[in-house]
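Working notes, structure below.
Here the complex is missing one protein chain, while the rest keep their positions.
All chains are identified by letter, namely A, B and C, in their written order; residue positions are counted from 1 within each chain.
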Amino acid sequence: MGKFFGVILVLITLVSAYPIVTHKFVQPVDISTHGHAIDEQLADTMAEAGLAFVGAQLLLAFFVWKFSNRKDGSKVVHLPGGAKLMVATAFIFIGTEVLALGVLGQKAWADVYFTAPKPDAMQIQAQAGQFAFYFRYPGADGRFGPLHPDKIDEGNQNYFGLDPANDVEARDDIVTAELTIPINREIHLLLHAKDVGHSFYVRELRLQQDFVPGLDLSLHFTATKTGKYEIVCTQLCGLGHYNMKAYLNVLAQDEFDKWLKDRAAEQ
Amino acid sequence: MASTVVQHAAPPPLAERHGRERATRSGIWVAIFAITMSFAAFTSALMVRQGSGDWKHIVPPPVIYLNTVALLISSITLERARNRATSGSRPQLRNGLPWIVVTFVLGLFFVLGQYLVWRQLAAQGLYLATTSNSSFFYVFTVMHALHLLGGIVALTYLIAQITSRQGQPRWSLFDGAATYWHFMGVLWLYLLFVISTRL
Amino acid sequence: MRATAGYVVGIAALAACAVIVHAGPSGGTVSGKVTYEGTPAKQKPIDMSKEPSCAKQHPTPITSETVVTGPSNALDNVVVYVSAGAPDESAPGQAAKFEQKGCQYIPHVLAFQVNQTLEISNADQTSHNIHPLPKVNREWNKSQPPGSAPIDEKYDKPEFIPVKCNIHPWMHGNFAVLKNSHYAVTEGEGGFSLADLPPGKYTITAWHESYGDQSQDVTISGNETKTVNFVFKAKPY
Partner (left out) sequence: MEDAAVQPVQVHAPPEGFIRKFVFSLDHKMIGKQYYGLALMAVFMGMVLSWFMRFHLVWPDAKIPGLGAIAPTGAPGGVITPEYYLSLLTMHGTLMVFFVLTNAPFAGFGNYFLPIQIGAEDMAFPRFNMMSFWTTLVAFIVLVSAFFIPDGPPISGWTAYAPLSAVGKDAGPGLGWGQNLWAMSIALFCVGQLLGSLNFIATTLDLRAKGMTLMRMPICTWAWFITSCIGLLAFAVLLPACLLLLLDRMAGTSFFIPSGLVVSDRLQNHAGGSPLLWQHLFWFFGHPEVYIAILPAVGIVSHVLITSMRKPLLSAKVMIYSMMSIGFLSWMVWGHHMFVSGMNPFSSLLFSFPTLTITIPATIITLIWLGSLFGANIQINSASLFALGFVSMFVSGGVSGFFLAQPSIDIYLHATYFVVGHFHMVMGVAAIFGILSGTYFWFPKMSGRMMNETLGQIHFWITFVGTYCIFMPFHYLGLVGNVRRYSSFVDDFMAPLMPVHKFISIAAFITGAAQLIFLYNLIHSRFRGKIAPENPWNATSLEWSIPSPPPWNNFGDKHPVVFHDPYQYGVKGSKGDFVMQDSPEQVVGGWDK
């Protein structure tokens, strides 16, 4: 039985490692300026964790194979080096690994969170509500109209609670259901939650950030490839959570300008 | 590991019956630790809450200080009970009975006083959900009162044991109750400080 | 044998009803037109990209329906009903049907009677959620997966109830739960007609989801047709 255990465990280990080694399941193409750091970090961690995984499992398999139900009875021996060796190994290997990952991790993390958006970054407001994202562009005057929660009227598509009757800034605000942005231009996304917690997740941008009600956070990023990508909600927000999504549409500058003009006409 | 037989040196004895006495005491301390922990949680909530703009400060009714005094005195009376009980050659809880009763009464007084405080706040139109501060005020005072009631129950049990015919209550019972009672006093002082000053 | 008897009785009863209904003009009629003045708010096109199965049902995107207008300032989706003067009536047998199609409520405003069966069906390939927001009636909130059986509900108090879909924020409709059968919902030309009103004094009320309501009194004496028109003030925002 011990031998059988060894064999099965080796099989499990190899089968588990196969899709990773052959890159069957990988993150999609990275379209952000900061994403590569995250990808490298992920790759390094995968290598180290992968080795640890395979090593430990194979060792376990081998020991169980070799030392179970031995014929030579109860003559047990002890591993030379004993516990000290184990502790030393743990500290040296894992310790260095921890340090390495910790330090490298900081850099990748810093790229996203420790840099302030450039002053000329394009400001767009994203509002998450049950169960859709809506985006607001400041319009010609470059200023966002103030929000009045009591004015929210979804039936009339006033998702943000604007009050154009009284707020002049609000009149030219452009509200859309898809996030359309120009390529190679830094976007400063202001996150606002209408009701409960939500999250903004774009795999290709290597970005994920919660919308926290009452706490207006922001993100900044630059998209480097045109195309249509999915924005999904990753924070459980109620019955329509699975269906809460929008599209990120990265366009060339001129196309973007045209798109923005058309939207402005619709308002 | 070859086995060689020598006569063994017996390790320090730990007989059950002494264990039980000690267990009561450690039990009390563990409980105190847990209660401290949960009030720490409440306090952290308070700090976060004070951070968010709309904090309106309220003044607790003066009765509260009278209650405080009563509670502090009750701790002293309980210690009197201890002295009286341990005055003899071997502890006689019966001797401490009067002071235990006094403590018990003061405890009740405190709880009633707190009730008065809540009534007065309600009269000012300050209910649980009125302002963030009133919320915390009620939460803190009510939670403390509930815990103190636990102490009062313990005292009741103790008094019943002492006064009953064959009742020979374990000393650890009194000791534990006393420790808990003093802790309630300390906890109250802390809460009073937290309530009345902005952290 | 007994069964046949049953049929006979049933048919007799039906016949009787028929006779009563068609017993000539049994009363007066109130008819008229609902219009608006001023400029109504612009209805924006709805972006359904989040729900492709619905988006592809609308080659040209539909607009929101809070203010729907017809030719010559006609105002649609206005519920015109007898708010006073007419006796309460028991609910009719047939159900009022409310359909979800192309991520849109059809009709946008559904008027029906107290205790009348309300049958809600989902014709889309996606789950919908029906969340009416009543103030006096009992509130409920149900989801309806594609292809599942219709939901039957009733309301036992008269009320105007906004309806929303929690899954698709743009989907909004209205229930008008009324006390009697004398009601109409304007469409197209904005005209309406309330028939079979026995002689008496009535209050006719017109209700619009964003412009509120207006009432006019009218007295019906015998078999006549009175004209009542409503004009709503349109708001640009």
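As a working rule, a contact is a pair of C-beta atoms (placed from the backbone, for glycine too) under 8 Å apart; a residue touches a chain by one contact, two chains touch by 3 or more.
A quick note: this is a predicted structure, and the numbers were derived from the prediction, not measured.
Colleague: Which chains here touch the chain that is missing from view?
Modeller: A, B, C
Colleague: For chain A, which positions touch the chain that isn't shown here?
Modeller: 1-2, 5, 8-9, 12, 16, 19-20, 24-28, 37-38, 41-42, 45-46, 48-50, 52-53, 56-57, 59-60, 63-64, 67-70, 73-79, 82-83, 85-87, 89-91, 93-95, 97-98, 101-102, 105-109, 112-114, 129-130, 147, 149-150, 152, 154, 161, 194-197, 199, 201, 203, 206-210, 212-215, 217, 230, 232-243, 245
Colleague: Can you list where chain B touches the absent chain?
Modeller: 1-8, 10-20, 22-24, 26-27, 30-31, 33-35, 37-42, 44-45, 48-49, 51-55, 128-129, 132, 135, 139, 143
Colleague: Since one chain isn't shown, list which residues of chain C touch it in the complete complex.
Modeller: 126-127, 129, 131, 133, 139, 141-149, 151, 162, 164, 166-167
We adopt the following convention: only the chains that are shown with their structure count from here on.
Colleague: Which two chains have the greatest number of C-beta pairs in contact?
Modeller: After tallying contacts for each pair, the winner is A-C.
Colleague: On a C-alpha centroid basis, what's the spacing between chain A and chain C, in Å?
Modeller: Here chain A and chain C have centroids separated by 46 Å.
Colleague: Between chain B and chain C, tell me the centre distance in angstrom, where each centre is the average of that chain's C-alpha atoms.
Modeller: The separation of the two C-alpha centroids amounts to 65 Å.
Colleague: Which positions in chain C touch two or more other chains at once?
Modeller: Touching at least two other chains: none.
Colleague: Pull out every residue in chain B that's touching 2 or more other chains.
Modeller: none
Colleague: Note which residues of chain A are touching chain C in the complex, please.
Modeller: Within the complex, chain A contacts chain C at residues 129-133, 153-157, 159, 163-165, 176-178, 238-240, 243-247, 266-267.
Colleague: Within their complex, state which residues of chain C touch chain A.
Modeller: 41-42, 44-51, 64-66, 126-127, 129, 143, 162, 164, 166-170, 172, 209-210, 235-237
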